[in-house]
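A protein chain is absent from this complex, but the other protein chains hold their places.
Just so it is clear, A and B label the chains in written order, and each chain counts residues from 1 on its own.
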Amino acid sequence: MRFLRVGAYEVVIVRAQDGEIRAFQNTCRHRGSLICKEREGQVAKLVCPYHRWTYELDGTLIWAGDMGAEFDASKHGLKTVSLRHLDGLIYICLSDTPPDFESFAELAHRYLEVHDLANAKVAYTSTIVEKGNWKLVWENNRECYHCSSNHPSLCRSFSLDPEVAGVAADGSVSASLQAHFDRCEAAGAPAQFRLAGGGQFRLARMPLQANALSYTLDGKPAVARNLGRVAIPDAGPLLMFHYTTTWNHFLPDHSLTFRVMPISTTETEVTTTWLVNKDAVEGVDYDLKCLTEVWVATNNEDREVVETNQWGIFSPAYVPGPYSPDQESGVAQFVDWYVDRIEKALSPVRLVAG
Amino acid sequence: MRFLRVGAYEVVIVRAQDGEIRAFQNTCRHRGSLICKEREGQVAKLVCPYHRWTYELDGTLIWAGDMGAEFDASKHGLKTVSLRHLDGLIYICLSDTPPDFESFAELAHRYLEVHDLANAKVAYTSTIVEKGNWKLVWENNRECYHCSSNHPSLCRSFSLDPEVAGVAADGSVSASLQAHFDRCEAAGAPAQFRLAGGGQFRLARMPLQANALSYTLDGKPAVARNLGRVAIPDAGPLLMFHYTTTWNHFLPDHSLTFRVMPISTTETEVTTTWLVNKDAVEGVDYDLKCLTEVWVATNNEDREVVETNQWGIFSPAYVPGPYSPDQESGVAQFVDWYVDRIEKALSPVRLVAG
Partner (left out) sequence: MRFLRVGAYEVVIVRAQDGEIRAFQNTCRHRGSLICKEREGQVAKLVCPYHRWTYELDGTLIWAGDMGAEFDASKHGLKTVSLRHLDGLIYICLSDTPPDFESFAELAHRYLEVHDLANAKVAYTSTIVEKGNWKLVWENNRECYHCSSNHPSLCRSFSLDPEVAGVAADGSVSASLQAHFDRCEAAGAPAQFRLAGGGQFRLARMPLQANALSYTLDGKPAVARNLGRVAIPDAGPLLMFHYTTTWNHFLPDHSLTFRVMPISTTETEVTTTWLVNKDAVEGVDYDLKCLTEVWVATNNEDREVVETNQWGIFSPAYVPGPYSPDQESGVAQFVDWYVDRIEKALSPVRLVAG
């Protein structure tokens, strides 16, 4: 059982004994009390702490005391939340009419399969709160123009080539990057840059700096027992983002997921999860500090620049300036995508004449 | 002198040397400074700390320096707040046109007289803040459906019979409960269930669990020297509420008052006062821990469920569910009363044709 706050919503995610994973609104169908209060744990049933209304892990109400003869328990099961699996990753959607997920799932599955996430375990999780709007968190993520002056440890492995963070607006790719894609693909690791879903998601397996194999200070792999079957040690990270809630780095030796959760207009929670092979043993196959230190530091450095950015933007004297055409094409892509989404949401629905 | 915050208002209650108790708006008639800042204490006059404007304990302005010949001190006395006594209890009302108090006072006086509260002293006061709307505090108070799973110490003495918290909507009373009322009344302790004032107040002397005489872990009286003249040791508590600010338990040996004060839409202050015979001596006639531990624990348990209830209700996915007809008739009564009051307040005033 895991409990997640998504904006004003409270969601509980459970895996039943049959292995099925489901998500529910974490509010009792009686008087609305929160049911699960712990962040995570193991439970046999979901029992409301107020009056002991008891639900199965599939949401069915199985006990409610003294409710009288007319009470129909079948109409008071927990409200479900849409949930989808994708190669070991779980996506939820609070809408009653979730948007299309297939086009993303089909494409991403092709790239993710080789990473074998179903056989991963969580080595470490870090949650930080950045005092900045979630869009500033994304704008920060979508460029590495700021890296050289802010991320000393990340810069030992992550490439400063602007193509890695952005790729040109027309989708053209340099010859050297294309050679890297081709080499990965030939070895069975899908790599070609793909921006799809109207710009909502992106997949590409990008090279690290020469001689770097993973996000470590010395560039060596962080885990001796690989997670997945990427045959080329220097394939670099598969970079995958899906606006507005997650970006990910899947490396030959381990994988990283990042979850972006707005708390308020000026606070954003960022949760980073380090995944390793489920048979990897801490202290034998990997050293936890060595595995995590680069992104723990990088996240903290990004928090600092995002907060300072937000601080300045609060000033009524702030006016947006121009982007660097080379370095900030990814930021422009994010902003264009967001504006397009908002414009569509705000547009009146057109009636089609019959 | 006692200082009380009532919503945005600041009220000071004073007892003058003549024994008269009065309440005033605690804001200086000069430039508005708060006059009394201490929660309680003894003062000869009310002196504003800003410029020493000085008021008698009856609110008269008796000194204001350098105000010139045209200044009329008699027009700058403290604003009074309506105040009523009821057998040792004090009720205030901030309205300039307080609603009827007589119908409540006449009924309650009949029940309270035997408790002799004028000869009580305060043994202990506890103030807690529950992070929940005040209506959730009341809904929690008006049922004991939640007691068995949340109040282990209270359940040693308080009856789990739903009639005790609620009584049926049509006012009908079981034979065993009627027998208890009759026995108390015959012994001079008014007991019959009365819901009046359009549902705003309720009085009833309810039985405790068999063998329990007071709110203690072993069910024995908490105080050797009784407060009041209830002749039957197992008469149980006289339960009295008056929406929206107070519920009370008057036992043969001691009495409890609870004050409900909204601080914000999601915070409610609950103050509990333990009253004992003014001649009872702590350590001789009563042990303070034994006297207070059941309701200190119960209040804290209620705070927990109210806060968890509020937490779940914040979710946009929350929808109200059905009440238990047996267990939650008191909650329904409170909600109906409240909705009725709000509807009347929102209705346009009808003009009567002449």
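As a convention for this text, a contact is a pair of C-beta atoms (placed from the backbone, for glycine too) under 8 Å apart; a residue touches a chain by one contact, two chains touch by 3 or more.
Just so it is clear, the model here is predicted, and its values are computed rather than measured.
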item: Of A:Gly19, A:Gly171, A:Gly321 or A:Pro348, the one touching the omitted chain in the full complex; value: A:Gly321
item: Contacts of chain B with the absent chain, listed as residue ranges; value: 8-10, 25-35, 37, 49-52, 65-68, 71, 76, 79
item: Missing-chain contacts mapped onto chain A; value: 139, 145-146, 149-150, 162, 305, 308-309, 311-322, 324-327
